[in-house]
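A single protein chain has been removed from this complex, and every other one stays in its place.
By letter and in written order, the chains are A, B, C and D; residue numbering begins at 1 in each of them.
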Amino acid sequence: MASVRSDENIELMTYSEVVDVSGYVGNFKVKIRKNPRYVDEDKCTGCGVCQEKCPFKADNEFDAGMGQRKAIYTPFPQAVPNVPVIDRDVCAYFLKGKCQACEKFCEANAIDFEQTEKFVEVDVGSIIITTGFDSFDPSVIAPYGYGRYDNVYSGLQFERMSNASGPTDGKLQLKDGSQPKSVAILHCVGSRDINYHEYCSRVCCMYSLKFSHIIGEKIPDAEIYQLYIDLRCFGKGYEEFYNRIQEEGVNFVRGRAAEVTDLAETADEEGKLIVLCEDTLIGRQRRIPVDMVVLSTGLEPRADAGETAKMFSLSRSADGFFLEKHPKLDPVATMTDGVFIAGCCQGPKDIPDTVAQASAAAARVLSMISKGKVEIEAAISVVDEEICSGCKTCLDLCPYGAITFDEEKSVAFINEALCKGCGTCVAACPSGAIIGKHFTTEQILAQIEGVLV
Amino acid sequence: MEPRIGVYVCHCGANIAATIDVEQVAEFARGLEGVALAKDYKFVCSDPGQDLIKNDIKEQKLNRIVIASCSPRLHELTFRRTLASADLNPYLMEMANIREQCAWVTEDHELATEKAKALVSAAVRKVAYDQPLETKEAPMNPNTLVVGAGIAGIQAALEIANSGNLVYLVEREPSIGGHMAQLDKTFPTLDCSA
Amino acid sequence: MKYYTYFPGCSSSDGGAKAYGMSTEAVARALDVELIELEDWNCCGSTPYTSVDELASFCSSARNLALAEDKGLDLVTPCSACYVILSKTNSYLKEYPELRAKVDEALAAGGLEYHRTIKVRHLLDVFANDIGFDEIASKVKRNLGGLKVAPYYGCQVVRPGPSFDDPESPQSLDRLIECLGAEATPFPLKARCCGGSLIISEEDLALGLIRKLLDSASSNEAECIATVCPLCQTNLDVYQGRVNKKFKTSFKLPVLFFTQLMGLALGIDGKTLGLEKCIVSADKVLAKYVEI
Amino acid sequence: MNFEPKIVGFFCNWCSYAGADLAGTSRKKYAPNVRIIRVMCSGRVNESLILKAFAAGADGVLVCGCHPGDCHYLKGNLSARRRVAGLKPLLEAVGIGNDRLRLEWISASEGPKVPETVKSFTSEIKQLGPSPLNGRHNGS
Partner (left out) sequence: MEATKAQVTGTLVGEISRIPGGERIRLCIQCGTCSASCPNANRMDHTPRKLIAMARAGMREEVLSSNSMWLCASCYLCTVRCPREIKITDIMHALECLSVRENVSSARTLTPTMYRSFSDFVYSIGSVPEPSFMILFYLLTNPLRAMRMIPMAFSLLTHGRMSIKARRLKPEAERQFKAILDKAEELGGI
């Protein structure tokens, strides 16, 4: 991450969003909104005093809602850029017009409450979309009790808890601060389930195994259960990792958990969370009492993937992820020339696959750059000036503004570079003056006759 | 110039030939107006398959090509290049999609063959009207936009920046790293993620 | 005034849950709901029947639907078991053309036709969604003053769905209880099974399930249980004594139909609501909060 | 006599044609009655193409494009919708019947929708019988 900051060929715009895209492959115009941080990036030294002094707190989204952060904050200590941002919804200055503690203590004078959003426009030849995924919200699966029971955690929460810079400084603990002696890890939460997401999220099996390793490392005598349907350890070195976890003494139970409950039926279940499943290899119901339950939550498309798709003219597959041009032969290109996709925005994948796909996307872009030019669609539309009556019907129809009106000749004119060849104007022209190359009216009529033989 | 159309019906191994009587389709094509020759071939997209077309273009003076095979969304570009390398304008070619939209979706072999004939006849009729088109070129702006600075975005941005080209890396959150920044160790090597 | 075709079902009409029928009719009147009983209805089709001859069960069910179609009103039943079978028949006749053909043929033998135009509703759905909580609250004459009620939905009112409430943690009865001034206690097992008709053939098994329910309700300090199903009421009320005997427990939890609670709050007298038909008497508990 | 209708399909390249390809790669079987003509955008389809199809002997015409909002060309599909809607009363008036023309939105990922659409449209056209403009079937 640090190398991004130091790379002089990368212009990093954080806290920013693309708001408009126009143009075509080789020549896109992109409008970007820079949201106000209320901290001057150039002045801020990243000393952190403002965060110490700020008296207001909110749930820390970076810690998946477990810890707290201040109203002025950097999401985590090694953040790049190491410049805080003020959360307007929590900051007392924005809510009530007072406090300004951060401003008073900032030696660099970097706090700027007057900042407003800024728009910048950049010209680019190609675009790579790497907008990632959202983590599945397990609270919608009522029987698992996430949000109802204190010690049921999502995968992401467990990640943060086990992270040395997380809300517990890397200590695995229950809500009451004590150490769990037994943990059940439930696979396929939100994945492979027609009620939520039908697809396999591909990473959960492996991160679940990783979790048991982490637990074993931190709490050697902990009893760990993996409740799985199938273990999908398909990557290089993955099956070996599974072997290693088996050797570490983890209990593997083949059966999907149906429910987590706190209703004890025996004395040793008292005060515990009981995971209900069928141990399918035995063919019996099992009740597994544990201190902590971790839900291996799947990956889902970003909530706003639909808007992103619209902005960049992408298609989405049935699962909501962005659709590649061809699943085998062209997994990084999209239906829109010059726009590529990589990483989990295209579908759930692990880090090795993500890096590989991102490199592939970069290679595609670089090959276009090194060629130095792009071919424009040849099958475009042209106006036959002899026939054009100058009715202007076509002008408003063109989605790309490629048609202009030549007042002098009183005919329409199509800009070849802007036309994409959709043919809407061809179909609309009342005098038949527009020719859609390669899809001319006589060609389509010939096809109609052909299919009806 | 009178059209001299060459029709190539692809077996695609058994993908097409198992359902559609390709020989019959080729025979049908021979009877269509403007068709100079029609052949069926195991894999038209293979090198020998493309060579066959190239040779025919030269030796048989073909000036239009119809390829009845898979979806144009798959191999239209491949075959346009074949034409170009035989000095024929790449737009003088049509494809009849007899795999995805015929062989693979039709149960009855006879009906599939009939449908394939109809699709070939449409392509043959259309190709007669094909005109040579010139692809235009536009300059390529060497700058790149990368949207999202998680693992994928960072990786792609670094690769491109390494080549000396400018990258705009846009991230919605206040800092970069995406979900990766939230992770500690990652499988299977258990090294840190940053 | 709202109008519905009414399907009381065997239990609520003159069976073991007669009080359900009585209180349903009384409450409907008080809420300006006109329940027009389906003339000459027959058994809903019932789960036991489904298990012996599915086609006959669907046909039995379909006869009721066909009769109800004449009026064009929603068909409402207070019985969850009837509800699940009638609505399942209704949707399966739409989904499965082969089944439809056979059922149509059987109906024709009785001179009937069914065009699949009516909707099957549970009484709880009608009260919660057509009448609405605000409307009901506005008609409360005797606030139930904090009576602690465990809202018991059972299985078949919210499953297999899609229905008017969540299949695992439904809320409509909770809210209904609260708009009467009573308190809906937490009840984790509120949509769990009471054993249904297995109480007859597999009594041990069903008693175990009933015990869990009573346990969960009383450990959450409920003073009574409200049900929306005659089978649930029978199992929990009539068999409570047998549970106590078998498990050496001492439950004394009155089990009321939700309509009985509504009736009380709407100012209807206990006799009209069939309160005395509870085996585990509710008089003492209710007397703490309202005059019966 | 078994009436096998002939149906002309105009499918846009980006969504519907891709969806039909997906139906193929998923090996979803459907009736061979619909023959697909690829256009870049459903917006390319106009009244004259549809009428010519009927004149040439089609018993039905199926126009498929991207879902509203998903058009590769932003809004070409809306033009298609307008034209189809406008043409239907005319078809009715000249005795062809408006049911013989159908517009469907099929996205690139909706492989299963292609066989469903073809199936339902084909059976509908079968019920309607041969197009009145169509001499082929009237001989027998």
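Here is the rule we use: a residue touches a chain if its C-beta (ideal position, glycine included) is under 8 Å from a C-beta of that chain, and two chains touch if they have at least 3 such contacts.
All values reported here derive from a predicted model rather than from experimental measurement.
Enquirer: In the intact complex, which of the depicted chains does the undisplayed chain touch?
Expert: Even though it is not drawn, that chain still touches A, C.
Enquirer: Who touches the missing chain here, C:Ala28, C:Leu65, C:Leu124 or C:Leu209?
Expert: C:Leu209
Enquirer: In the whole complex, not just what's shown, which of C:Asp74, C:Asp130 or C:Glu168 touches the removed chain?
Expert: C:Glu168
Enquirer: One chain is left out of this view; which of C:Lys2, C:Lys71 or C:Arg192 touches it in the full complex?
Expert: Among C:Lys2, C:Lys71 or C:Arg192, only C:Arg192 touches the chain that is not shown.
Enquirer: Among C:Glu95, C:Asp134 or C:Glu291, which one touches the chain that has been omitted from the display?
Expert: Residue touching the absent chain, from the options given: C:Glu95.
Enquirer: Based on the whole complex, identify which of A:Asp112, A:Glu217 or A:Glu259 touches the chain you can't see.
Expert: A:Glu259
Enquirer: Contact with the hidden chain only, please: which chain A residues?
Expert: 143, 188, 192-195, 229-230, 254-259, 276-280, 283-286
Enquirer: Spell out, residue by residue, where the missing chain touches chain C.
Expert: 10-11, 13-19, 40, 42-43, 46-56, 58-60, 63, 84, 92, 95-96, 98-99, 102-103, 105-112, 155-156, 159-161, 167-168, 192-193, 195-198, 200-202, 205-206, 209, 234, 238, 241-242, 274, 276-279
Everything below uses one rule, namely that only the chains that are shown with their structure count from here on.
Enquirer: Using mean C-alpha positions as chain centres, tell me how far chain A is from chain C in Å, no decimals.
Expert: Inter-chain centre distance comes to 46 Å.
Enquirer: Can you work out the whole-Å distance between the CA centroids of chain A and chain B?
Expert: 30
Enquirer: Averaged over CA atoms, how far is the centre of chain C from the centre of chain D? Could you give it in whole Å?
Expert: 49
Enquirer: Give me the residue numbers in chain A that touch at least two other chains, ranges are fine.
Expert: In chain A, residues 379, 444, 447-449, 451-452 touch at least two other chains, as defined above.
Enquirer: Name the residues of chain C that each touch 2 or more other chains.
Expert: Residues: none.
Enquirer: Contact residues on chain A for chain B in the complex?
Expert: Those in contact with chain B are residues 1, 3-4, 7, 9-18, 24, 26-28, 30, 32, 37, 62, 64, 74-76, 78-81, 83-85, 122-133, 135, 156, 159-160, 162-164, 166, 170, 206-207, 209-210, 213-214, 235, 237-238, 240-241, 308, 312, 326, 329, 342-345, 350-351, 354-355, 357-359, 361-363, 365-366, 368-369, 371-379, 416-417, 437-438, 440, 442-444, 446-453.
Enquirer: Applying the document's contact rule, which stretches of chain C touch chain A when the two form their complex?
Expert: 166, 168-169, 188-189, 212, 216
Enquirer: Write out the stretch or stretches of chain D touching chain A in their complex.
Expert: Per the stated touch rule, the residues are 6, 8, 14-15, 18, 35, 37, 39-41, 43-46, 48-49, 52-53, 56-58, 69-76, 79, 83, 107-110.
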